[in-house]
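Quick one: structure below, then a few questions.
Every protein chain but one is kept in place in this view of the complex.
Just so it is clear, A, B and C label the chains in written order, and each chain counts residues from 1 on its own.
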Amino acid sequence: MEKIPVGILGATGTVGQKFVLLLADHPMFRVVELVASERSAGKTYREACAWKQATAMPEPIAELTVKALGDALTGRILFSGLDSSVAGEAETRYADGGHIVISNSSNHRMDADVPLTIPEINADHFALTKRQKRDGAILTNSNCSTMFLAMALGPLHREFTVEAAHVTTMQAISGAGYPGVPSIDILGNVVPYIASEEEKLETEAAKILGRLTESGIESAPFSISAQCNRVPVFDGHLETVSVKFASRVTPEDVARCLAEFRGMPQEHKLPSAPERPIVVTEEKDRPQPARDIMIQNGMATIVGRIRRCPVFDVKMVILGHNTIRGAAGAAVLNAEAYHALGYMS
Amino acid sequence: MEKIPVGILGATGTVGQKFVLLLADHPMFRVVELVASERSAGKTYREACAWKQATAMPEPIAELTVKALGDALTGRILFSGLDSSVAGEAETRYADGGHIVISNSSNHRMDADVPLTIPEINADHFALTKRQKRDGAILTNSNCSTMFLAMALGPLHREFTVEAAHVTTMQAISGAGYPGVPSIDILGNVVPYIASEEEKLETEAAKILGRLTESGIESAPFSISAQCNRVPVFDGHLETVSVKFASRVTPEDVARCLAEFRGMPQEHKLPSAPERPIVVTEEKDRPQPARDIMIQNGMATIVGRIRRCPVFDVKMVILGHNTIRGAAGAAVLNAEAYHALGYMS
Amino acid sequence: MEKIPVGILGATGTVGQKFVLLLADHPMFRVVELVASERSAGKTYREACAWKQATAMPEPIAELTVKALGDALTGRILFSGLDSSVAGEAETRYADGGHIVISNSSNHRMDADVPLTIPEINADHFALTKRQKRDGAILTNSNCSTMFLAMALGPLHREFTVEAAHVTTMQAISGAGYPGVPSIDILGNVVPYIASEEEKLETEAAKILGRLTESGIESAPFSISAQCNRVPVFDGHLETVSVKFASRVTPEDVARCLAEFRGMPQEHKLPSAPERPIVVTEEKDRPQPARDIMIQNGMATIVGRIRRCPVFDVKMVILGHNTIRGAAGAAVLNAEAYHALGYMS
Partner (left out) sequence: MEKIPVGILGATGTVGQKFVLLLADHPMFRVVELVASERSAGKTYREACAWKQATAMPEPIAELTVKALGDALTGRILFSGLDSSVAGEAETRYADGGHIVISNSSNHRMDADVPLTIPEINADHFALTKRQKRDGAILTNSNCSTMFLAMALGPLHREFTVEAAHVTTMQAISGAGYPGVPSIDILGNVVPYIASEEEKLETEAAKILGRLTESGIESAPFSISAQCNRVPVFDGHLETVSVKFASRVTPEDVARCLAEFRGMPQEHKLPSAPERPIVVTEEKDRPQPARDIMIQNGMATIVGRIRRCPVFDVKMVILGHNTIRGAAGAAVLNAEAYHALGYMS
């Protein structure tokens, strides 16, 4: 099979670099162009990019010449890791021009005709793209923290009906991009605030778990309260979550439901799909970011310490790799799922 | 006024070292004896102690010869920073023998006749000591995380009636003592588990905010759900809290109530009392452990980000210095208050 | 005595904030003006400054209105914590205009007629200012890493003659200012490079220990090789140093020489002078930045592990507080010494 030519928007950024790593040897996609700011345009990717990954820059991609945002592109799919200050307009323009824009940016996530999808949970929402008045389309994945929350709430809501959830996040510095968080602010510290993050957690999950209707997505009727913190951790967002259900649900019910869960990416055996989307841990002190984020190549959502909550019904600890499953990997899986379901033919 | 001779039990430990710092120049108390394990007994404090404080060991105390746990003591008050593996029996023995034991250990906190006190909140509970069948008495302060939660819930519960609260803690490594948390476990990591900590948070606050009756303390009728995490922070426990009230309460009500709050230590101008027991911050990203724990010499509880909660009524971020107000400073303030209220005459 | 009115150039930066702290209650100086960039000008210091200190912003200074660089100033002395990108010209202009500019910036340090001084070591170099063709004068202190090296080499060179030294530094993040080092670059990492730092260490010490002659400073004839590293430490530069002497010198000689050393600030009992400029530690694993930098209010140079070197003569570990003795405190002490020696009358 001929590989589909793809481009990466915002290729020199933190998410862009993960796209490069995840797409370098991808069985379905072939990176043909990298797009960054004017400042980088015309340089090779090797010259333009302050590479911050623990593995080396993939060789053939390193030699690609970086294009400027706005240049005409040839990639059928464009993966966008653009900063939200420029993503809105640029993504619209490329989608109007016929490209499939698979975006990790927040700008279009809550647009009525844009799917906000986790393929395991709501691949049916892809159908929204047919309502977009564009030659191409825009698809989005959720905010990184929302990803792991929605992944865990998804199967629980379908089986038991979630009424409310409290979530407190402890988020890694890599989530803030580069240069991101100054070390003076975070070394030996916790910052109990991340701009716009709580709002995203409180709204995006309800759209993802919502119902596709004639008039758009009808949000799931639960409420979420989020408190977001930055912690001195390199990669991996940890979340403490307490859930209230519509009926009596035990920790055992929750553990069983999550461990058994499989979705469309698993059925289709998509290249980036983790074998088990949710991994349930048994140890009393896990999951931990420094130990567990690479389970299933960083594509799993790990849930541990599932136990009774004295206030709500069940509480638990959720972990995921924020720049893989929580960002670039989510977008790549969206693209694989969108293609597998026949939307691109 | 003649200073009251006091001893420190567990003087070489993390809490013991803070006792030494806080009592070195205390206007009411004079350290006359230091007690530690057999291994340390007979050595000078300087020799026996692996001093881990950022300021130097106070000179005259450094030359005291360390006694062994069980030795006869002369201190009228004994401050106990003993490990819970030995505190229970040793504290009982010394209290039976006529000493006032002011303990930071958890062993006797929930005993029916032992006051678990924060002088600003429930100094009336000191009266319980009269029911102890001992020549001396045992008083306790709360667990470090409970301290800041109970301090914030105290005035709110009295004015508005708290029904429930969700709390997630991010706790400093100094709370685990020495050697405590291995660096391999916490550098660039979060450990979502601290032994027995959630249970303490879920039970101690209800006793502190309970009502003193003929038959003992009647616990406050709210429920608390806690999720406790260890983070790579040196000093300072940060807590995200969502509170449900019995009636409609706004963030402004909460901020006003907390900022105005004063208690018995402030009225009596006790030496270790912070001028304002609760400091309310306005900045969007505060309080932070590395920046704010030394407000009012580490004796304040700092509350910020007071805002509406989409699930409960109000959510907020609470911070305190775990080894000062959360441990040694709490015990010293208990002793000052107990004395000021005439219980020692 | 009337306090001398002083201004602070670059008042909102990391070094500027330390100037504010050190000068807030100074017995000789009174802060009358704060200067920062155009962006900050016109705001109060409280509004303009992202305060990053662990203690609160001093109250009266917080209300001063920030002036812009270039504005006419009234301070007799101007303490400069300006970035080197603007310090050169601005400092020259203010010194030409009659101000005494006490600079922490690197721009003028190696100028032939500008003293680069540590008052304990080479206060005689202040005389150079008389050769400056200015109504005012410029004085500088050394780079932060050089400070502690020169302070230790100073007495050793005078007594024994230093021939060469190898130094490797492990420098705190606060030395890079704010926002400074991105956390992604330094959390759990060491960066073996700091721009221009090795050059400063290799040249500045030789000027400081040089001889004042008719034609300027004749550099000390030893050679230094420096390797500089950034480490995830908040405050405090640690340096491993091996020294080769012209004659046989033992570790005991070095320890005795350093511990006995006193200089002009100690004789004059200058307000910011540490009682002992060099503190020699005996413990096998000290000095350590997180434990020892506040010895003598951050104004001491701490030297430990003095032992025989198998290649040179003696090796040792040196520590100092980079933003106090290594920057703002050094400048304040320079001003005190310059005044005490009568240069300002």
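As a convention for this text, contacts are C-beta pairs under 8 Å (C-beta built on N, C-alpha and C of every residue); 3 or more make two chains touch, one makes a residue touch a chain.
Keep in mind it's a predicted model, so treat the numbers as computed, not measured.
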| item | value |
| --- | --- |
| Of C:G13, C:P277, C:G304 or C:G326, the residue in touch with the unshown chain | C:G304 |
| Selected residue (touches chain absent from view) among C:T44, C:T65, C:T168 or C:Q296 | C:T168 |
| Sole contact to the chain not displayed, among B:S84, B:S183 or B:S196 | B:S183 |
| On chain A, residues whose C-beta touches the chain left out of the figure | 52, 54-56, 187-188, 234, 290-291, 294-295 |
| Where the missing chain touches chain B, by residue | 52, 173-174, 178-188, 232, 234 |
| Residue ranges of chain C at the interface with the undisplayed chain | 164-166, 168, 170, 187-193, 202, 223-225, 227, 229, 231-234, 238, 240, 242, 284-291, 304-305, 309-312, 315, 317 |
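As a working rule, only the chains that are shown with their structure count from here on.
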| item | value |
| --- | --- |
| Number of hops, chain A to chain C, where each hop joins two touching chains | 1 |
| Farthest chain relative to chain C (centres taken as mean CA coordinates) | A |
| Geometric centre distance via CA averages, chain C-chain A, whole Å | 47 |
| Multi-partner residues of chain C (at least 2 other chains) | 52, 187-188, 234 |
